[in-house]
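For this depiction, one protein chain was excluded, whereas all remaining protein chains were kept in their positions.
Up next is chain A:
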């Protein structure tokens, strides 16, 4: 079982308490009605789906119930780090070369 660190509970918890909530850092337009169809499609449907490091939203569904962000490797499923919702994308990841 994966252990995921919840930044609100400040400890690692079993994955059964969590739920994935899609890609993180997708900014919603402040003028949705003015969006072109192409831009809306990009915002609404198109995801990066990388092989490797991905920034995701997760929710500690059966715990503190808070949303937070996590950095995960889609190949190894290793979680590099988690951080609170609203915090900027971390510039440096612990344990990642580069």
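FYI, a residue touches a chain if its C-beta (ideal position, glycine included) is under 8 Å from a C-beta of that chain, and two chains touch if they have at least 3 such contacts; residues count from 1.
Note that in this section contacts and distances are computed from a predicted model.
In the listed set "ABC transporter ATP-binding protein", "assimilatory sulfite reductase (ferredoxin)", "Transglutaminase family protein" or "Sarcosine oxidase subunit gamma family protein", the entry agreeing with the UniProt name of the missing subunit chain is "Sarcosine oxidase subunit gamma family protein". Seen across the whole complex, the unshown chain contacts chain A at 1, 8-11, 13-14, 16-17, 62-66.
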